[in-house]
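The following block contains the structure, expressed as structure tokens.
Just one protein chain is left out here, and the rest sit where they should.
Let's turn to chain A:
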Amino acid sequence: MKLNIEGLLVYFPYDYIYPEQYSYMLELKRTLDAKGHGVLEMPSGTGKTISLLSLIIAYQRAFPLEVTKLIYCSRTVPEIEKVIEELRKLMEFYSKETGESNNFLALALSSRKNLCIHPEILHANIVVYSYHYLLDPKIADLVSKELAKKSVVVFDEAHNIDNVCIDSMSVNITRRTLDRCQNNVDTLQNTIHKIKETDAAKLREEYRRLVEGLKEANVARETDIYLANPVLPDEILQEAVPGTIRTAEHFVGFLRRFLEYLKSRLRVQHVVQESAPQFLKDIFDKVCIDRKPLRFCAERLQSLLRTLEIADIADFSAVTLISNFATLVSTYSQGFTIIIEPFEDRTPTIANPVLHFSCMDPSIAIKPVFQRFQSVIITSGTLSPLDIYPRILDFRPVTMASFTMTLARTCLCPLIVGRGNDQVALSSKFETREDFAVIRNYGNLLLEMSAIVPDGIVAFFTSYVYMENIVASWYEQGILENIQRNKLIFIETQDAAETSMALEKYQEACENGRGAILLSVARGKVSEGIDFVHHFGRAVIMFGVPYVYTQSRILKARLEYLRDQFQIRENDFLTFDAMRHAAQCVGRAIRGKTDYGLMIFADKRYARADKRGKLPRWIQEHINDGSLNLTVDEAVQLAKHFLRQMAQPFRQEDQLGLSLLTLEQLQSEEMLQKITQIAHQT
């Protein structure tokens, strides 16, 4: 259908549209008009992707000078493929409606097998790729730096974007890294020797270029051709590479010294935490390495690798990592912390020293993106509370909106189970974690649910350790045996192969009517990437509140930083983080309007306003006051009733006019009124 969105003609490749899609496009258009950034939350399964694509492409066609390119970032390869599929549909619709052949070029960077190196791709109108191509400085440099300023950047499934940013800027160095680095340096040395004998002119040429400085890069940045690389600070570009590392041999020597220093740092017996300036002072005292050459390390290495004409960069990942670390540590005095741990917390007897150079400020990595592109859209099914993202990513959005899901029938049923049948309060909090009564009641909840929920149930625990304890206890109490009469039980483990095997068998059991339960962990592989559509997830049970492991030093440092820099209290951030993971977990079950599922929050703390208020609006509005502190029995009765209601025949006609609209219905005055209520501004 063809839509008119505030004067913009949008081609929408389907005959029906959800009201919230219309509302979403409206907000999106306003964001683009204002040339600002936006944060938009809309439940999964309501057609975010196609709304985004249709509107932005329509915008591009209407105002080719305002918006030249769409950069669509998604997280995983299957998601990228889904986007491409939708895009294809849209393009077909365009050529059918307008009759002209398609002059839009779209490019997807997914994996090497789909790689195309035709120069024309530089002029693609739409680019679809993974987050890392834009955020990770190591890759962004290769792929994204030539993207035009007048692009619209979309981060889909962006609820974890701060962690992606942090990961892309953090460096972990182990003994293994250093050993491999040592080998790299040796190889470099040998190659330099060889070249010196055969082609000394090449090295001289490089030297001359370095004297000239990195002028080229600077010119490029000033004239606005490239996306800024956050690893490469502005000042470096105006200076020449310092003399100490200008010749190739000197640089290799420098690397060796740096390497030896790192090795000595890893030989610690106790945990060390220090800031970047402390580290720089120490390195100067011990091995006389100045801040300045360190800062040029990354750039110098690139230059050397180019000069030596080394094709396979992958072999040199270790030395690249170290040199990136050197540049980062000497560039940013704030926002980073260095923690050296001699062993892991869980295995204090095994020496496994790690140097964490950890980024605490996600805004560092994403800053160039916000600065460079005129519109950046952050969107996901779960972004609540919306206002925290602009704060931790340090940007000012022009629109922030949360959309609900309009439903012809209430197909999600969130229940907060706070008590067992014996009135024992259910909670995974530290004090009651080992409590026998709580564990038994949790077991009872799962047992009762396994008897009334058809096909698949997914249960999430807060951590692997907690899951192991509980399952062991259930086994002793004979609860597992009873559950197995109703359904098979599968468990997610830290081993990826084992987990995917369990997942496959789980789906098989759901498919052939035996029924299955998948026990998994919030923040694990299952909770993030895998959808449990329809019968694969008729109920999700969240045992406890999935707080992050708060004793980790990296987390503590980050919390401190957030408090000092952004005035976000530790508790607020922890709750926010726990609730977004809980929302992610329970959101796995509902992947569209024809789907239905129970969402059971088994912890009395969910009833509190500070927790409940951080759930996405589309879940929150279905939690009524009556279902805040249920006992297991009450929950079972509600669930039974819900499942029976949902099993009644449900056809497309029932949705029409309510949650699914034709063009005429959309244009009615009454509906437009309703649509304005869907978007919830903050």
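Here, a contact is a pair of C-beta atoms (placed from the backbone, for glycine too) under 8 Å apart; a residue touches a chain by one contact, two chains touch by 3 or more; residues count from 1.
Everything that follows uses one rule, which is that contacts and distances are computed from a predicted model.
Within the choices "General transcription factor IIH subunit", "Palmitoyltransferase", "2-oxoisovalerate dehydrogenase subunit alpha" or "AP complex subunit sigma", the name that UniProt assigns to the complex's undisplayed chain is "General transcription factor IIH subunit". Which of A:Ser333, A:Gln371 or A:Thr410 touches the hidden chain is settled by the complete complex: it is A:Thr410. In the complete assembly, the contact with the undisplayed chain comes from A:Glu511, out of A:Glu6, A:Asp422 or A:Glu511.
Of the candidate positions A:Lys150, A:His535 or A:Lys556, contact with the unshown chain belongs to A:His535. Interface note for the absent chain: among A:Thr198, A:Gln551, A:Gln648 or A:Thr676, the touching residue is A:Gln648.
If you put the missing chain back, the residues of chain A touching it would be 406-410, 451-455, 485-487, 510-515, 534-535, 538, 626, 633-634, 636-638, 640-641, 643-650, 654, 658.
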